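Yeah, one chain of the complex is gone here, protein chain that is, but the others are all in their spots.
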Amino acid sequence: MLTLLFDGVAYGMLLFILAIGLSVTLGLMNFINLAHGAFAMAGGYTTVLLMQHADLPFFLCVALAFLLTALLGAVLEATLYRRMYNKPHLDQVLFSIGLTFMAVAAVDYFVGSTQQLIQLPAFLKGRTELWDGALGMGHYRMAIIIVCAVLVLVLQGLLTQTRFGAQLRASVDNQQVAAGLGIRVNTIFLTTFALGSGLAGLGGALGAEILGLDPVFPLKFMIYFLIVVAVGGTSSLTGPLLAALLLGIADVAGKYYLPKLGAFIVYSLVIVILMWRPQGLFTRGKV
Amino acid sequence: MTTDVVLSCEGLVKRFGGITATDHVNLSVHRGARHALIGPNGAGKTTLINLLTGVLEPTAGRIFLQGQDISQLPSHQRVRRGLVRTFQINQLFDGLTPLQTLAMVVSQQLGLGGRWWQALGQGDQVTKRCESLLAQFHLLEVMDQATHELAYGKRRLLEMAIALACQPSVLLLDEPVAGVPAGEREELLQTVAALPADVSVVLIEHDMDLVFRFADRMTVLVNGAVLTEGTPLEVAANPLVREVYLGQGDTHG
Partner (left out) sequence: MSAVTQSLRLAAQPRWWSFALWAVLLVLPYALPTHALLISEITIIALFALSLDLILGYTGIVSLGHAAFFGMGAYSAALFAKHIHPDPLLGLAAATGLTMLLGAVCSLGVLRGSDLTRLMVTLGVALILQELANKFDGLTGGADGLQGVVMGPVLGYFEFDLYGQTAAWYALVVTLLVFIGLHHLVHSPFGFSLQAIRDNRLRAQAIGIDVNTRLVTVYTLAAVLAGVAGGLQAQTTGFASLDVFGFDRSADVLLMLVIGGTGWLWGGLIGAVVFKTLHSVISAWTPQYWTFWLGLFLVLLMLVGRERLLRPWTWRRNI
C-alpha cells in the first residue's frame, strides 16, 4: 500500500507541474485555456524527437522541452491569446478547443498516431525496495518527485521573494490597480503564460513514460488538469498542489483496488466536491 | 415605534473576514417617508442596501418589512412583498429592448411570469402599464432599441422604470442621478419627486442639494455605523457631521 501511496504522490506531483500553468492563467487572465494539454504534448514530443534524432541525454532534452514550449507559449500569447482576454468564456473555450484540434491533427500528420516510447537513462530504470518490499520506489518516480518538489520550492520562492512574484500576485488580485501602480501587466501576462506553458511542456516530457504520449494526449488529460484547477482553486500554489496530490493518489488507488469502476469514482467525487464547494476545496470565499 | 414603520432593521451586522462593513445598524423607515442615507465613500451604504434586499446575508441582526421578519427570506421573495431597489451602476438586460424589459417585469409582477405558452404582452393590463411607464420615463421613442445601444441618460431612466414596474411599496434608490449629465437630471428628479405619497423611499445620495430638496429624514452612516439621525436641518447643524464631511477640527491634523 505504501508503494501505491508513493506512486500516487509521484503522479500527483506530475499533475501539479502540468496543471499549475492552467491555474495561474485562469487566475491571472481569467482565461479558460483548454489547449494547455497541447503544450504538455509539445514538450513530450520535443523530448522524444530530440532523443531519437539528436541523441541528447534525457534530462537535457527535458530542459530543452521546457525552454522551447515556453517560447511557443510566449509567441502564441503575444499573437493570439492576447486578443481573447476580454471575450466571453464560451469564446475562449471554443478558441482553445480549436487550437487543441489543430495541434492534435498536426502531430498526427507529422509524427503519426502510435504511442511514443521514451528510452529512460539506465540509472532511472532501477527500483529501491524498503522494509522488505512494503515500499517499492521506482527510481524514475523518485526522480519525478524530486524534480517536482524542487520546482515547487522554486515557484514558491519566485512568488514570494522576487519582485516579479509580487507584481504577479498584485495583478492576480486586482489588475486595474496593479496597472495603476505602474506594473506592466502585459509583460506579466506574457511571462506568466510562457512560464506556465513551459512547465506544462516539462511535465509532458518528464511524465511521458507514465502518462503515455500520443496525439490524443491533450484531450485525454485535459479533464485531469481541469479537476486540479477547479478543485484546487486559482489563488494559491498550495491549493492546486493538494488537489493534484489527492487526485493522483485517488486515481492510482482507484485503478488498483476497484479497476472495474475506473475513472468513475474520480469523476463522481469531483462533481460532488464542486457542488458542495463551487469555489474549490482550497480557496477561501466566493468564486 | 409607531405601527407606521414599513421597513426597519435591528442590530444589523456584516463582517467580511476582519472588516466590519455594517456595525450594529438600527434603521426605521416610516410609511410615505423620503428618507436619505448619506455618508462618506466606503461608509457601507450600498452594503446596507444589499443586506436589506437579501443580496448579502447578515452576520447578525434582523430585518422587518411591514412588521414581518424577513431576515431569512430570499431576495426575490422580498421583491414580491414590495421591497424594490435600483442600482448605482445600471443593471440592465442588454440583450432586450426597453419595451421587452418592462413588459417582462410587469408580467412578472402581475403573476404572469411563469406562463410559457402565451406571448409577452398579450393582456391589456400589461400593455397599458408598459405604455404609461414608457411615457412617464420618456422611453417611448427608444422602446424598440436594444438596451445596449441606449445613451447613458436613457439607461438610467430605464433603471428607474424597471424598479417602478415592480409596484414597490418600499423603494431603495442607490444614487439615482449618479453620472447623469446635468441637463437630464431634472427629468429623473421630477420622476422621483412625483412618486406616490404612500410609496416609502430610501435614497442614497451624495448631492446635498438633492438631499435637502427631497428628504424629510436623514441617516448618516460612517464606517458602517449610524453616526446620527434626524431631520435634514438637525443633521446639518450637527457638529459631528460637519467634521466627518468637512474635516474640521484637530483630529484630522
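The letters A and B name the chains in turn, as written, and every chain counts its residues from 1.
As a working rule, a contact is a pair of C-beta atoms (placed from the backbone, for glycine too) under 8 Å apart; a residue touches a chain by one contact, two chains touch by 3 or more.
Bear in mind the structure is a predicted one, so any value in this text is a computation, not a measurement.
A.B. asks: What shown chains does the left-out chain touch?
C.D. replies: A, B
A.B. asks: Taking the full complex into account, find the residue in A:A63, A:V93, A:I210 or A:A253 that is in contact with the omitted chain.
C.D. replies: A:V93
A.B. asks: Give the residue, chosen from A:V152, A:L219, A:A253 or A:L281, that touches the chain omitted from the document.
C.D. replies: Considering the complete complex, A:L219 is the one touching the chain left out.
A.B. asks: Can you work out which residue in B:V13, B:L120 or B:A236 touches the chain that's missing from view?
C.D. replies: Answering carefully, the residue with contact to the hidden chain is B:L120.
A.B. asks: From the list A:M102, A:L117, A:L130 or A:I146, which touches the chain that is not on show?
C.D. replies: Answering carefully, the residue with contact to the hidden chain is A:M102.
A.B. asks: Which one, B:H30, B:R80, B:H206 or B:R242, makes contact with the chain that was left out?
C.D. replies: Once the missing chain is taken into account, the touching residue is B:R80.
A.B. asks: Pick out the residues on chain A that sit against the missing chain.
C.D. replies: 26, 32, 80, 83-84, 87, 89-95, 97-106, 108-109, 219, 223, 226-227, 229-230, 260-264, 267-268, 270-271, 274-275, 278-279, 287
A.B. asks: Please identify, in ascending order, the residues of chain B that touch the omitted chain?
C.D. replies: 53, 55, 74-76, 79-80, 84-85, 87, 91-96, 99-101, 103-105, 107-109, 112-121, 127, 130-131, 134, 140, 143-144, 162, 165-166
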